[in-house]
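For this depiction, one protein chain was excluded, whereas all remaining protein chains were kept in their positions.
Moving on, here comes chain A:
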Amino acid sequence: MFGSAGWVLAKEEAQTALQPARGRKTRHDPPAKSKIGRVATPPAVDPAEFFVLTERYRQYRQTVRALRQEFVTEVRRKAHEARAGVLAERKALQDAAEHRELMAWNQAENRRLHELRMARLRQEAREQERRQAEEAAREAREAEAWAQLKEREVLQLQEDAKNFITRQNLEARVEEALDSPKSYNWAITREALAVKPQHKGSRGPDEHNTHPGAMGVKGLGLI
């Protein structure tokens, strides 16, 4: 079935095989000296065969043109159906319905998330208020404690102020201090032993100390 077409194409290939040098020269190379007087004569045309051939071509092209027109109308019909046919309309309706469904679902989802968000925000607001209330209470307590501390200090100072030495009390307090038996005339060593100036006739428990004038801090009655 494909023999004749294969023979046509095989003939072209055979021609190329018999002339291996064909195409060796480019169009810019000059023709050979042996080809000077050559006149290229195309193959002779048989008029009867040519007439038959033109007639065949005319019929062939007529048929092919008709086929082409058929194919063109087919393509245009398909394009029209794809654009505005029954199936396309149904598909458009389905797409619209699907779109509406999806939009409704989206809105429902948005509402749900909005509810959740509002609940979360309310919870957070409540938490915030509670924390703020706690903070305020703590600050109030702290302020109150501070005030009480300051009050105590003031009262303490007021009480201490009663024992302050004023110009009026000065002479009385001086006399009192001078008259008191307490003596400040002592020092303390590195071993925490108080050292008093030596008096004639040392006291009883001090005899065991190394220094006759040294005595423990307790012995002075200061601690």
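We adopt the following convention: a residue touches a chain if its C-beta (ideal position, glycine included) is under 8 Å from a C-beta of that chain, and two chains touch if they have at least 3 such contacts; residues count from 1.
Note that contacts and distances are computed from a predicted model.
> Between "Small ribosomal subunit protein bS16m", "V-type proton ATPase subunit", "Myotubularin-related protein 9-like isoform X1" or "Septin", which matches the UniProt record of the unshown chain?
"Small ribosomal subunit protein bS16m"
> Tell me which stretches of chain A touch the chain missing from the display.
Chain A touches the missing chain through residues 1-2, 4-10, 13, 41-42, 44-45, 49-50, 52-54, 56-57, 59-61, 63-65, 67-68, 71-76.
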